[in-house]
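Apart from one protein chain that is not included, each protein chain of the complex appears where it belongs.
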Amino acid sequence: MTQLVLGQVLNGSIIGAMYGIIALGITLTFGITGIVNFALGEFMMIGAYATYALAERGGLPYPVAVIPACLIAAAAGYLSNKAFFRFTRNNLVNGLLVSIGLISIFESASMLLWTATPVEMHFVLPGALRVGDIGLPKMKLVVFAVIVIVIVVTYLGLARTWLGRAAFAYAQNPEAAMLMGVHTPRLETAVMLYSTGLAGLGGALYASLYSLEPAMGGVYVLKGMEAAILGGIGSLMGSLWGGVILGVIEGVGSIFLPTAFRDAYGLAVLVAILLFRPSGLFGDE
Amino acid sequence: MTGQALLWGVLYALPIFVRGDFLLTIFIFTFIYAILAVTFDLIFGFTGQLSMFHPAVFGVSAYMTYLLATNCKLPFWIATLPSAAAAVVLALIVGSICFKFRLKTFYFAVVTLAFSEMIRLFVMNWNSVTNGTLGLVVAAKPTIYWPGSGIVPIKGPIAWYYLTLVCLSLTVLVCARCLRSWMGRCFGAIRLNEDLARTLGINVFRYKLLSFAVGNALASFAGGLYGYYTGYIDPGYLGINQSMEVLAMVLLGGQGTLIGPIVGSLVLTGLPHAIDLRAEIRAILYGAILIFTILVMPRGIVGTLNAWRAKRGA
Amino acid sequence: MALEVRGLTKRFAGLVAVADVSFLVQPGEIVGIIGPNGSGKTTLLSMMAGLLSPTSGKVLWKGREIQELRPDIIAGLGVVKTFQNPQVFAELSVFDNVRVASHLALKRALGFRRGLEIVGAARGVEERLAARVGEVLALCNLGEAADQLAGNLSYGEEKMLGIAMALMCEPELLLLDEPASGLGRDEIRNLEAVLDKVHRAGTTLCLVDHKIGFLRGLAHRVIALNYGQKIAEGSPEQVLNEPAVIEAYLGAGHARA
Partner (left out) sequence: MKRVSLILAVLALIAAPAAAQDVVKIGQIEAQTGANAIYGWMSSQGTALAVDEINKAGGFKVGNKTYKLQLIALDTRGEPKEATVQLKRLVEVDQAKYIFGPFLSNVFLAVRPYAAEFNGKLLMWGGATRIHDYVGTPGHEFLMRTWNWDAGKNGFGELMVDNLVKTTGAKKIAMLFQNDQGGKVLEDIYVPMLKQKGIESRLDYFEPGTKDFSAVLAKIAAWKPDFLFPGYADSYIYDIVRQATETGQLTKFFLVRGSLGPGLKNKDGIEEYMVYVPKHFEEAEKKDPKVAKFVKAYKDFYKRDFPYDQAPLCSSSCYDHVYMLVEAMKKAGTVDDPAAVKKALMSMTYDGLWKIRFDDKGEAIFNFDVVRLKKGGALEVQHINPN
């Protein structure tokens, strides 16, 4: 039993990290530019299918395919920001509606391209690491490592670099930031590029683990949002922790309780935490 | 004003010109969803609370109405009342939790959504009562007293058209009455400036809760109607996408108005059937229309029309 | 007595905004609270109105402790506060702004019977209140601005609207936070006239300001604060001659003038 639970704690953290990378995107866009992008899941989908296309059809080795995939997702992000999102700044509901629209567009577009039948990549790194009864697929460990690195780097980057300071100044007070000489549209674009690129990376990693279908984005953006809020909007490490906590709760929850309720376990904890820490676990009061 | 009168006039006169189940059905669904949209607008557009709780109320009331009507042999109309009561209770519980802890915008939305989801999972897995994912088949129809022929079941498109239209009208009427009174003033005050409202002696918590409860109570009737019209109830009623759809209707039609949600509902219900293209293209177009409407007319169709009328008037 | 402040103290992380301040406000009085910026005047007023809860000490209104009550309840009890930088419902017309403020009056008039008003009964009350709104606007010389959007008002008018809304709450004690700050000469004269009328109508006033000139004309009694502490209390003349005040405050005041 303990091994069963331990296994799910590990596995849950890995799945959680996947939520975390989307959460990071949400936190960045919402925290810094005040733009709500619930369509991040779709950029994940784009990244995933792009990886699939490049690796399976294009014959690139997976690690090579990942990079252009991220760029493609980021490009899509750039366009949708230029076209739509920048008009929804600080407007939660409009951002929400634009996202709904985008989801419908991207999903159908990928249906045209890839059809509703799921596709699966060749196994990048098959096999699993076994410790006692606990088996962890090797690829999952790689994915986990990559995500953790990415998030930590982002964190350090935003804490240290000029862009980071600018970003936070902007988040605090856009007008002042503008006076300080932060070129705001450029900053907005940068954040949008980065967050959608992250989503793309998430998708690329996802593609190495699961089968792909056009509707895959929906679930993940919800989880990502939960994770972002759990960790506290605006807190970068919070998004990782939020994701991990969510993943572990779901994993361990489904061990002891019926799996049909899996999603409810995360939600219940989310509500409980929001009530006692309205700004999330790591969000500043 | 005249625009509204015209709209209602057209709606009530429509069956004279428009025959056929197909078109009328679009309107019937429009009206049922408009009930949801209007009540959502009461909470969101007028009181400024972005609630994602409508699907829960919609679904729960659909189930309750049917279960009470069949198991307790109640007539449809009586059965809707306990369902509305249940909606109020749910709203009071969820609402007081959220408002006590001062949850705003984003956070309020997420927590209400979370509750709604948990209720959905609960309904979906409570097989003994809700028949789980298999859902419930509703054979019965609501009945009314018709002078001359006594108690008759409501059948056929025309009957349903007027039934739903009247229900919508009543909902709008109730909302309008509330909004035109002190209640509406308090809602507005809370939406516009919560702190100021507080210093002017308005009990913010109470009025947020009131708006949430009234909105959900009225919304619950839509559930009963929908269940009996389509003749089939399943957990899909409580899906998140319902929230999104209603939100889209309100934003598209014009938040903070009572007519807007109806127009929005008509557009979004009619649109998919108006676009006669292959599936994927249609979905893409649908999304594009959503986005551009909201970007071109941030105040929604009715909001923009009003502004335009005002400008022309001034 | 109407209102008693007893040993009121407020600490924000570290610094003490208000330190053990006590004073009385008698019915029918006009009390002024003066002090340089950052001397804790606004904090003191906010605690009296229930917008902040004190770290220690009490606020008694007619012998009842109110320092822990919600602002809307305190307003209901007759203590209403205006804001230093005016707060209005920008999207509503001036008339509707004040109409919203008539909530307490309606509550007093109907209690829970106001439920009936929704179904159209008790229209009379509403009409009476609407008329009352007109009076208040006239009293504040906002009559002709009634149909404007509050958002389009000038700074001075907005402050006046704030007072009008407060008045519509039928306060027994009106707390005014720097009503004169940022106003032009005529606007100040207008303000003084309005406050005078209000006071004659029997409302107790408690004003915060750093403009002595303004208070000297108006206040019966002045309380001087510095660094959150009460350094003097008495008639305007007394307080202004108080050495502590001169040193802590007027010097600065002259320097500014």
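Per-chain residue numbering starts at 1, and chain names A, B and C are given in the order in which the chains are listed.
Note that in this section a residue touches a chain if its C-beta (ideal position, glycine included) is under 8 Å from a C-beta of that chain, and two chains touch if they have at least 3 such contacts.
Values in this document were obtained by computation on a predicted structure and should not be read as measured data.
Enquirer: Relative to the complete complex, which of the depicted chains are touched by the chain excluded from display?
Expert: A, B
Enquirer: Out of B:A13, B:I78 or B:V137, point to the residue that touches the absent chain in the complete complex.
Expert: Touching the chain that is not displayed is residue B:V137.
Enquirer: Looking at the full complex, which residue from B:L6, B:V89 or B:A307 touches the chain that isn't shown here?
Expert: Of the candidates B:L6, B:V89 or B:A307, B:L6 is in touch with the missing chain.
Enquirer: Specify the residue from the set B:L50, B:I154, B:A217 or B:L266 that touches the hidden chain.
Expert: Answering carefully, the residue with contact to the hidden chain is B:L266.
Enquirer: What residues on chain B make contact with the chain left out of this view?
Expert: Counting over the whole complex, chain B touches the hidden chain at residues 3, 6-7, 10, 18, 20-23, 25-26, 29, 124-125, 127, 132-135, 137, 230-232, 234, 236, 263, 266-267, 270-274, 276, 278-280, 282-283, 301, 305.
Enquirer: For chain A, enumerate the residues touching the unshown chain of the complex.
Expert: Contact residues on chain A toward the absent chain are 4, 7-8, 11-12, 15, 107-108, 111, 115-118, 120, 123, 126-128, 130, 135-137, 209-211, 213, 215-216, 218-219, 250-252, 254-255, 258-260, 262-263.
Throughout what follows, only the chains that are shown with their structure count from here on.
Enquirer: Can you tell me which chain lies farthest from chain A, using the average of the Cα atoms as each chain's centre?
Expert: Using the mean of the C-alpha atoms as each chain's centre, the farthest one from chain A is C.
Enquirer: State, to the nearest whole Å, the distance from the C-alpha centre of chain B to the C-alpha centre of chain C.
Expert: Once rounded, the distance between the two centres reads 43 Å.
Enquirer: Taking each residue of chain B in turn, which ones touch at least two of the other chains?
Expert: There are none in chain B.
Enquirer: Where in chain A do residues touch at least two different other chains?
Expert: Residues of chain A never touch two or more of the other chains.
Enquirer: With touch defined as at the start, can you tell me which chain B residues reach chain A in the complex?
Expert: Residues of chain B touching chain A: 44, 50, 97, 101-103, 105-107, 109-111, 114-115, 117-118, 121-122, 124-125, 240, 244, 247-248, 251-252, 255, 279-284, 286-291, 294-295, 298.
Enquirer: What residues on chain A touch chain B, complex-wise?
Expert: Touch list, chain A to chain B: 30, 36, 84, 87, 91-94, 96-98, 100-105, 107-109, 111-112, 222, 225-226, 229, 233, 258, 260-261, 263-264, 267-268, 270-271, 274-275, 278.
Enquirer: Once bound in the complex, which stretches of chain C touch chain B?
Expert: 49, 51, 70-73, 75-76, 80-81, 83, 87-92, 96, 99-101, 103-104, 106-107, 114, 117-120, 126, 165-166, 168-169
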